[in-house]
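For this depiction, one protein chain was excluded, whereas all remaining protein chains were kept in their positions.
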Amino acid sequence: PDAEYFPGIGKIPYKPDAGPEDSLVFKHYNAQEEVMGRTMEDWLRFSVCFWHTFRGTGADPFGFPTLVRPWDDGSNSMANAKRRLRAGFEFFTKLGVKYWTFHDRDIAPEGENIKESAANLDAITDMALDLQQKTGVKLLWATCNLFSNPRYMNGAATNPDAHVVAFAAAQVKKGLDIALKLGAENFVFWGGREGFHTLLNSDVRAELDHMAAFFRMAIAYKKKIGFKGVFLIEPKPKEPSKHQYDYDAMTVIGFLRTYGLEKEIMLNIEPNHTTLAGHSYEHDVVMASAFKMLGSVDSNTGSPDLGWDTDQFPMDIKNCTLVMKTIVEQGGLAPGGLNFDCKVRRESTDLKDMFIAHVGAMDSFARGLRCAVKIIQDGVIPKYVKERYSSFESGIGKKIASGEATLEDCEAWIQQNGEPPRISGQQEHYENMLNFYV
Amino acid sequence: PDAEYFPGIGKIPYKPDAGPEDSLVFKHYNAQEEVMGRTMEDWLRFSVCFWHTFRGTGADPFGFPTLVRPWDDGSNSMANAKRRLRAGFEFFTKLGVKYWTFHDRDIAPEGENIKESAANLDAITDMALDLQQKTGVKLLWATCNLFSNPRYMNGAATNPDAHVVAFAAAQVKKGLDIALKLGAENFVFWGGREGFHTLLNSDVRAELDHMAAFFRMAIAYKKKIGFKGVFLIEPKPKEPSKHQYDYDAMTVIGFLRTYGLEKEIMLNIEPNHTTLAGHSYEHDVVMASAFKMLGSVDSNTGSPDLGWDTDQFPMDIKNCTLVMKTIVEQGGLAPGGLNFDCKVRRESTDLKDMFIAHVGAMDSFARGLRCAVKIIQDGVIPKYVKERYSSFESGIGKKIASGEATLEDCEAWIQQNGEPPRISGQQEHYENMLNFYV
Amino acid sequence: PDAEYFPGIGKIPYKPDAGPEDSLVFKHYNAQEEVMGRTMEDWLRFSVCFWHTFRGTGADPFGFPTLVRPWDDGSNSMANAKRRLRAGFEFFTKLGVKYWTFHDRDIAPEGENIKESAANLDAITDMALDLQQKTGVKLLWATCNLFSNPRYMNGAATNPDAHVVAFAAAQVKKGLDIALKLGAENFVFWGGREGFHTLLNSDVRAELDHMAAFFRMAIAYKKKIGFKGVFLIEPKPKEPSKHQYDYDAMTVIGFLRTYGLEKEIMLNIEPNHTTLAGHSYEHDVVMASAFKMLGSVDSNTGSPDLGWDTDQFPMDIKNCTLVMKTIVEQGGLAPGGLNFDCKVRRESTDLKDMFIAHVGAMDSFARGLRCAVKIIQDGVIPKYVKERYSSFESGIGKKIASGEATLEDCEAWIQQNGEPPRISGQQEHYENMLNFYV
Partner (left out) sequence: PDAEYFPGIGKIPYKPDAGPEDSLVFKHYNAQEEVMGRTMEDWLRFSVCFWHTFRGTGADPFGFPTLVRPWDDGSNSMANAKRRLRAGFEFFTKLGVKYWTFHDRDIAPEGENIKESAANLDAITDMALDLQQKTGVKLLWATCNLFSNPRYMNGAATNPDAHVVAFAAAQVKKGLDIALKLGAENFVFWGGREGFHTLLNSDVRAELDHMAAFFRMAIAYKKKIGFKGVFLIEPKPKEPSKHQYDYDAMTVIGFLRTYGLEKEIMLNIEPNHTTLAGHSYEHDVVMASAFKMLGSVDSNTGSPDLGWDTDQFPMDIKNCTLVMKTIVEQGGLAPGGLNFDCKVRRESTDLKDMFIAHVGAMDSFARGLRCAVKIIQDGVIPKYVKERYSSFESGIGKKIASGEATLEDCEAWIQQNGEPPRISGQQEHYENMLNFYV
């Protein structure tokens, strides 16, 4: 229990004047520094995910595991699970993040049956609770892995076999119990297999109806046990499914509205999923926020030229700025946060690569925060946008916006006022202004 | 008025034994033949679009017009507009379709101001009404072009300038008037510029609120004048906008539900738009139908390797079969139809290419209909699908589906029944069965 | 040794009148039937791949193995390897294919060191040779797996560490030895990790120079040992690499020409890789054939809406027709063949799905062959194409094509002959003609 898993690496310090090779220091992230009324830590609410960072092996569809961790003997034993957890909390603490996230199956081995699985979870979460209390690290969110076990190959909540749906429901019940126990601030649903591989064998309407029924059961249980965390759906367009029902932010909002669930569930947006859906990096963050549905962000990135989820560490300052601008404008993400749903490349085999990757991403988002705050405090770009829509603050614009106008009113107004002026959209000017800050 | 614009081409006959080079005959489409209780004509409700087929020039972003039509002098005159209309009805008639579609600006030149534009529309629609009556060709749908005029460059209903929104509203008022006059069975909204080019200068929530307000004005006016046609939104993900709000079927359904418009508006699905949104060809047709929102289909295709809208004539029998299977399963498309929102390639410069392209597409959909009917009447594939979901007809499945189950019920049931069996999804078997019919 | 691994399934018969559910019969593939001067078997030269079909587990990046095979105990033992091989030959024989393919590591477990690996290969290939002789099944091609072992994570021939390059070279030496022993008709190189994940850490020119050096060593050794099989490079644009140097057919041809290797190596085209590179399904088959570099085909398919390699069984008759048209036009593929580099979906968990998938694909290619032969024998489409280029058979066209014309000649000729006529490309007519046959 007193073993040190990352010997030689201490708490990552803030050294703004460090050089390019200094990789185990923050050059931009200064947790306690106050910007725009809050500490950076408060705005950013960084979280480390357990699955990639402590269960990732470096295996890919064409290659065997590459990542060898000294604390991990590769077994499914409880002892191994416990070592991983201790290594995790050492990592969180040295890195200086205040949150972690996990799937049920990441932290405790699945047993022979649901009772054994539950018992494993009970034992591990006892230990996790203790580690949380000792370190002050909190649980940003928990989630259930309803996609890795072969039983879920045809879906969990949307499986054509009710037996599987019932199994998933039982698993979520336990997941909510441990989320409550560990004080999770949110609970995430990612439906990686809630979709189809071919429409030929699928009754999509039945599957979506079942998915809604499933969420209703979870909501009822959440209320019953008094779990106060926010329910979040994480959209993704495809992979592993050929098509996932939770395609993107607007599709999920549509689903929630169709089934009357929009007051009970918000969104956890992952930019790598957003770009796979054909949108720009920040799109789903912006759209979810516009409809007051942005609950949390899985702050990662993909490569725009790749058609699958690479879960890379976000290193692009402009993208980080655009995400943070939306977050600051909506007054922060709490009780959500920025969760690094990222994995080191399978070629990044050194232990210190785990730190370097997180440090680089935290620095990128810290720069993004600083840029975003400067944009908002300067107020130049926001002023341009406000003026662009100012015609809706009075006259025919106000009537239209408020729902008081009719087509006939508009026609009469145009007969009087004629052709509108041509007003430049000034895209390049906006881009150039943005570059002033980034 | 008595000029013949397609001399040498008569009414396209049905000749099932024609050879590969016989291009001006139907080999599969036999309008009056009855299949599964209706004529082929009734199931397919083919429509020719006026914009591509009578206003298309062959221009593309890198090239000047290639298509020279003997009846078109290239001018914006009313006389030219009238010749085009007569050529159109000759084409519809010789091709043997019962429906046509148009944008307001396709059929009549835009005037100096909205009064002049309206007067032009009045004159042309008088003539169109006469031609409709003489030929029996009906108006499947009308729509307003709210994207070509420079005034709409920053959007129509979502323009940041209320002046432009008012102009668009006035244009839609007139569009509804002429739709009523010509007995349009539907009215389509395609929001090509309802989106953004950069999020930097955009207030997306304001724009979507305005879009909803715009639809409410149109619905009120429709009811006031007694227009009975169905309102349809046509989704498209992008192009010309970088991002169009009506991204795909589920996004539009989400928008309608968010703003309480889902009872007033259905969907017109264009498969080329569906594939641009990252879905399979038939996806949005299937999804819209599953939620009883499928109103009509713009039956075209793209090339899967291209990232823009090519509006090609649909020639793939498997795709046509999958679309027709959904349509037959929902009992037909009426009052919608299959509208050929397709253009001959700009290299297909012969007049007869106009016929060949439509004939090829009609034959493809006729084959698709025959295949779909055979699949449904044989019942083999539907039987497999029904069995796949049969566990929801009783026991725990029925309880889950009906909303009576709780997570605790499911847990208890799993404690008794244990691990579910692994049931093959049989994708290749379904694909092989489909190939039996196609 | 006498165990039957697929009890209840006999040799797949040809029953052209079978129904849609009859999945263990050929409805179109009739091995000994002669078409256009050869048996179908001869034209199609079907091959089963060992990796997907006998080593595939159904694991994907988000899920554990789903495919349980009664002969496979999951171990890396030689006994297990031998059972898999016997199951394989039973499968090949019952399916009625005459060829198989493998990677070295598919058939024999990798040992502690290269000597042990070689000894394992020796033992297994003794058995394979025996099974080949008993069954008459031959080895279409062998290949070395230079991508799964962690040592190859940064590349094999293009690894920045010469130690790894040397290891890969040693592995290929043994691979060529066993290819010779088993009478492989070809030898394939697929460079899944010959590329990069980020240009930041890569010297691309050095890597490509090393790749060429590597091929030169292999060619020298091949000649030395008297291996007569054809060397084939299999292009793929990306995955697992972010970018693979062998991007597509034309890129590989460019590489071969750059390094003077074009006489020693041909191409093995996989259509799923072609579509991932942004081309149409048949594109690389057509281009490789046009430059007389088409050696073999990995006859699979992807889904056009997915950005990763799904290796699905080819079931689209039109695509199969287009590939077979090129193959028949070039006089066949021998010594190459149609290798099913395909895997059953991970949800297709029944043993019989292995047969159904192959049968469906073989029937699809058999239909493709029949259609292609009809197109070529009818001669209608080929006649159109020939006429389209006939202006190069005489006059200025002949001078240009033969390299005898100058710009000045062309100018003079145009001064006399003026503007060219506008000739329709007739795309829709061609598509419609194609549909006559498909």
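So that you can tell them apart, the chains are marked A, B and C in the order they are listed, and the count of residues begins at 1 in each.
As a working rule, contacts are C-beta pairs under 8 Å (C-beta built on N, C-alpha and C of every residue); 3 or more make two chains touch, one makes a residue touch a chain.
This is a predicted model, so every value here is computed, not measured.
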item	value
Given B:T39, B:S77, B:S303 or B:N417, the one touching the chain that is not displayed	B:S303
Identified contact with the non-displayed chain, of B:K174, B:K238 or B:R388	B:K238
Contact with the hidden chain (one of A:E34, A:E116, A:D130 or A:D378)	A:D378
Selected residue (touches chain absent from view) among C:K94, C:K173, C:K352 or C:K374	C:K173
Which residue of A:A206, A:I219 or A:V438 touches the chain not shown here	A:V438
Interface residues of chain C (partner: the chain not displayed)	113-115, 150-151, 153-154, 160-167, 169-170, 172-174, 176, 197-206, 208-210, 213-214, 216-218, 220-221, 237-238, 242-243, 247-248, 250-251, 253-255, 257-258, 277-280, 282-283, 286-287, 290-291, 322, 381, 384-385, 388-389, 391-392, 395-398, 400-403, 405-408, 410-411, 413-415, 417-423, 425-427, 430-431, 434
Footprint left on chain B by the chain that the document does not show	58, 60-66, 147-150, 152-154, 192-193, 197, 238-240, 242-243, 276, 303, 305-309, 345-347, 349
Contact set of chain A toward the excluded chain (per top definition)	19-21, 23, 27, 66, 68, 275, 278-280, 303-305, 313, 315-318, 344-345, 347-350, 353, 356-357, 359-360, 363-364, 378, 380-381, 422-429, 431-438
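We adopt the following convention: only the chains that are shown with their structure count from here on.
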item	value
For chain A placed onto chain C, the superposition rotation in degrees, Cα atoms, nearest 5	180
Chain centre separation in whole Å, for chain B relative to chain A (CA means)	36
Between chain C and chain B, distance of the C-alpha-averaged centres to the nearest whole Å	39
Residues of chain B engaged with two or more neighbouring chains	278-280, 381, 422-423, 425-427, 431, 434
